[in-house]
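Have a look at the structure below, then the notes.
Removed from the display is one protein chain of the complex; every other protein chain stays in position.
The first chain written gets the first letter, and so on, giving A, B and C; residue counts start at 1 in each chain.
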Amino acid sequence: MTTIKDSVHDHIEVEGVAEALLDTEEVQRLRRIKQLGTVQLVYPSANHTRFEHSLGVYHLASRALDHLGIDGILGERVRAAALLHDVGHGPYSHNIESVTHRHTGKYHDDVGELLATGEVGDVLRAEGLDPARVAELVAGDGQYGQLVSGELDVDRMDYLVRDAHHTGVPYGTIDTERLVRELTFVDGELVLDEGNVQTAESLLLARALMNPTVYQHHVARISKAMLRRASERLLEQPDLTAEQLRRMDDPDLITALRTTPETEAFARRLDCRDLFKRAVWAEMADVPDRVIDADYEEIEALERRIADRAGVEWGSVIADVPGRPSMTESTTRVMVGGEMRQLGKQSPLVSALRTAQRQQWRLGVYAPSDETDAVGRAAADVLGLDIDGALVSDVRHGVHATLDEFAE
Amino acid sequence: MTTIKDSVHDHIEVEGVAEALLDTEEVQRLRRIKQLGTVQLVYPSANHTRFEHSLGVYHLASRALDHLGIDGILGERVRAAALLHDVGHGPYSHNIESVTHRHTGKYHDDVGELLATGEVGDVLRAEGLDPARVAELVAGDGQYGQLVSGELDVDRMDYLVRDAHHTGVPYGTIDTERLVRELTFVDGELVLDEGNVQTAESLLLARALMNPTVYQHHVARISKAMLRRASERLLEQPDLTAEQLRRMDDPDLITALRTTPETEAFARRLDCRDLFKRAVWAEMADVPDRVIDADYEEIEALERRIADRAGVEWGSVIADVPGRPSMTESTTRVMVGGEMRQLGKQSPLVSALRTAQRQQWRLGVYAPSDETDAVGRAAADVLGLDIDGALVSDVRHGVHATLDEFAE
Amino acid sequence: MTTIKDSVHDHIEVEGVAEALLDTEEVQRLRRIKQLGTVQLVYPSANHTRFEHSLGVYHLASRALDHLGIDGILGERVRAAALLHDVGHGPYSHNIESVTHRHTGKYHDDVGELLATGEVGDVLRAEGLDPARVAELVAGDGQYGQLVSGELDVDRMDYLVRDAHHTGVPYGTIDTERLVRELTFVDGELVLDEGNVQTAESLLLARALMNPTVYQHHVARISKAMLRRASERLLEQPDLTAEQLRRMDDPDLITALRTTPETEAFARRLDCRDLFKRAVWAEMADVPDRVIDADYEEIEALERRIADRAGVEWGSVIADVPGRPSMTESTTRVMVGGEMRQLGKQSPLVSALRTAQRQQWRLGVYAPSDETDAVGRAAADVLGLDIDGALVSDVRHGVHATLDEFAE
Partner (left out) sequence: MTTIKDSVHDHIEVEGVAEALLDTEEVQRLRRIKQLGTVQLVYPSANHTRFEHSLGVYHLASRALDHLGIDGILGERVRAAALLHDVGHGPYSHNIESVTHRHTGKYHDDVGELLATGEVGDVLRAEGLDPARVAELVAGDGQYGQLVSGELDVDRMDYLVRDAHHTGVPYGTIDTERLVRELTFVDGELVLDEGNVQTAESLLLARALMNPTVYQHHVARISKAMLRRASERLLEQPDLTAEQLRRMDDPDLITALRTTPETEAFARRLDCRDLFKRAVWAEMADVPDRVIDADYEEIEALERRIADRAGVEWGSVIADVPGRPSMTESTTRVMVGGEMRQLGKQSPLVSALRTAQRQQWRLGVYAPSDETDAVGRAAADVLGLDIDGALVSDVRHGVHATLDEFAE
């Protein structure tokens, strides 16, 4: 057994297959993938990595399995999946995932191939585990997949607390110990036991507060959009495949951006925190559906038109259009009066989250600071936005909107 | 200047009128009034007092005044009100407030007389402050009263964090420093500045989660109801007035209950945590309006009928009927896009709180553990409850509903 | 199994004999005994009780037993001792222990009689445990007594962290989880395993820093001395025995002091924090041996002579003479290079603690604030102190010596 000191869960005991997996290069690589990518440009202390997060998820999974009374090969498989659930992440975690996904068709939890090969594959097989079944759990499939990747998963329990600890934003402070103790299976479904409506609510509300404050902070979104743009340029280079990009770590990507002429300027801006600024920051109600639903090529075409109209280089315009909030009701289940109920139906707070998500949605158009005026006006025209709603009010007033950032 | 070490805010600097007020007997008495009364029977570490809470409220008020640029006599008045805002509390804080209120007509924030007399009155006048104006602030009146007692008051900011620290329940972990920094006055109204929708939400959601988990935990409610019942018996004694009861501290009340024959049994039960149990625990939908809206005399009459029907002493039945949740929309104001908006309208989460409050409402009927069956059945009849909803499902399943308690 | 939420150790699981003991009146009484007595007059948040501390000690003992692989009847006995180790405390914990000891011959860990009788005795016997053997463990006897009461005991591990959490003074922040994991038995001796010299040092150094800052803070010492004096007066009353005093809880003692004419004035001073002040505060080097080694009667005689010479009432003079620091080398044992070594020999820091203790020692003479000058001069004469060292320098400069107190 190996014991590791963690800033969040104190002592984490790693044993069995997980201990053997620790030393693989795939797992060690996670030490060099920042958990929150460019969020550290907003919250300077947010330098934690996927490695310690993966240990934390493994730890919580182990605790939950203990409480559920699950051991043997099934337990080992879940524990392996917990430790490995993020090995599929590219550099800067989610930041450029949409780029690598478009080129490879794979999201970070598509790890079937990764787990079957390399050192991880060797270890899993040596320990008597089928890599394919572990990959299924990582993908959230099957009864026990819910524990690793689902509404009540230990992934979320870890990252909320960890991100709170490392950013200093307290909203993610949930009661992980209570959460793992109260998990139970009823009819093959993972539920929170009787008396835990607030326990369940707290998990979802914590995410609802962390989302705009941390994960979708506009400076994080701007820098992430710049990183995506630069990564696209990188993939136009003859000697780099998307699959290679996906397997880089953070220092690899930083160096590649710095040493490629087409991305050097982006690299320098990111290094010096000389970021684009918001030319447009519009609420969903002010954005036409055709823009919200535009695909990558359509967005690029819009950017070119905006640049033309504003009389700037195309490279000076980044349109950042988040997908529509997923409209699924919360399916977190909790026991109430002996019945299994969906939290989305039981809790008025949780059912309000769908509306809240819509309301937090923002379209951004970003440009170098001396071009935001021209770009903003052009974008309002091209995208068909109400210029007062999108450009003037939100940006003019919004510049100092958030406390936790450098003045722009 | 006096510096005091606090478990929550670290070093608190007390100066000016507040420093002079510290040594008065009225303020020192707060050292002996538990902040959360009987909640410590559920969360054993919750022994903090109104004294350190008052210091914390004073501290946050000072921080807010600094950010708002308010000083001089106005600042001193607000700081005095912050430090004194709880001197009107009786023993066990809110626990028996309804009892003393019925007999004296005063809630804890009705401190006009208290501030005008005694050592506090002397100090205030000596420092050039009018006790009546300080009392107005404590009551929440006027523009600056909002800061001391309102939707965005520093009272709530302190108690949520403090109660979280001392109970171990993390839901109250809000960002007090950000809250006090972002307060501003617009048109005489206290608002949170631009970009603070989540900051405002976090305050209200924290309370919404702490409420059922801590403040209204059923064991806290049972013990509180027992304390109220015992206090009523105490007031039937010839030599004790309600005003005297209100000015007791916790040890006074404990001793009075122990040494009065009519309350001795309650005192012993509370001392030994040998509490009544739930005979009924019913949702609002299952309780007739006439019961929800019954006044003190009507409830007592119902208790007597339940006792009769169950064949037990009247003393064995406590009906605990909370008031209807206050249906006011949240009027917390926050700046959005340069406009002042009501949070209840801006935030879907906050507007859901009204419904959530209704849903968290519970009617309780409590009895000694060997009489809950009989009392439960009788109460269902007398109160006109759906016995399955009220008695069976919630209580049968609900006994172990909450993790953070002793097995009943 | 009962799960209790704790502010320090999060969730504590109580099972077996400990669960049965929880509900006894002897254990529940600890809810009303402040852990640090009058320290809350210095650190206002220090209102935690012996009850949650006892739960914490039980929790750490359980963790240590798990790591040591000890279960069965032996484990139950140790767990029972851990939970019960403080039931022998009188009101205000250690504050008046010297008083009750002089009159009863018993310290708080002399619990043979207490455990054999009452509800605790019934539970222990019902669970198949011999009260006498549990009492031995509480007294620190035998191989496993070291775990409950010894140099490496779980008692100290809990109180340092708990007192830090509730006072806000960070010096007690030790790594309890590592400590309990690294305990092992070698040749019947409790030792810390290889590689834990710093782990062991941290425990002793934490106490060395907490001691003068918290436990022996001069305001705590003054109020404690006043409480002892008042308790002596109480015991002169015809209807109170020392054994009864010892079995009071805090509210009992407060009420007794308030309602007894001879102690009423002390009660009021303590209630209003209108404390005596230091007339003398002298280092060990400046105090004659005959004073350091004086017994209770001799000290009282000295007080009377000081009062006479100063022309004040005897009641106005309290001489507070701590015992000589116990000169035992630290016998904490730790494995180094495969050998068991005494920490006092291995660690230069720990061996310096003996000298540090001597240096922190102070004789205090206290008096009402308007009499400190006269009493200080008289005391210097009577006790044979160097007046410059004892009176002038330390007190004149020392009044504001510590940050964490109210201005005197």
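The definition used in the following text is that a contact is a pair of C-beta atoms (placed from the backbone, for glycine too) under 8 Å apart; a residue touches a chain by one contact, two chains touch by 3 or more.
Worth saying up front: this structure is predicted, and the values here are computed from it rather than measured.
From the options A:43, A:92, A:276 or A:361, the residue with contact to the unseen chain in the full assembly is A:43. Between the chain not shown and the residues A:29, A:246, A:278 or A:362, the one that touches is A:29. Touch with the chain omitted from the figure is made, among A:102, A:273 or A:304, by A:273. Contact with the chain not shown here comes from a single listed residue; of C:109, C:153 or C:201, that residue is C:201. Think of the hidden chain as still there; on chain B it touches residues 3, 10-11, 177-178, 181.
By the touch criterion stated above, the residues of chain A touching the omitted chain are 2-8, 10-11, 19, 22-23, 25, 28-29, 31-32, 40-41, 43-45, 47-49, 51-52, 55, 165-169, 250-252, 254-255, 271-274, 403-407. The missing chain lies against chain C, touching residues 169-171, 173-175, 178, 181-182, 194-198, 201-202, 205, 208-209, 212-213, 335, 337-338, 347-349, 351-356, 359, 389, 393-394, 396-398, 400-404.
Everything that follows uses one rule, which is that only the chains that are shown with their structure count from here on.
Residues touching across the chain A and chain C pair largely coincide in numbering: over half of the numbers involved belong to both copies. Separating the centre of chain A from that of chain B, both taken as means of CA atoms, is a distance of 39 Å. Here the spacing of chain B and chain C, counted between their Cα centres, is 34 Å. Centre to centre, using the average C-alpha position, chain A and chain C are separated by 50 Å. Annotation for chain A: residues 178, 181 touch two or more other chains.
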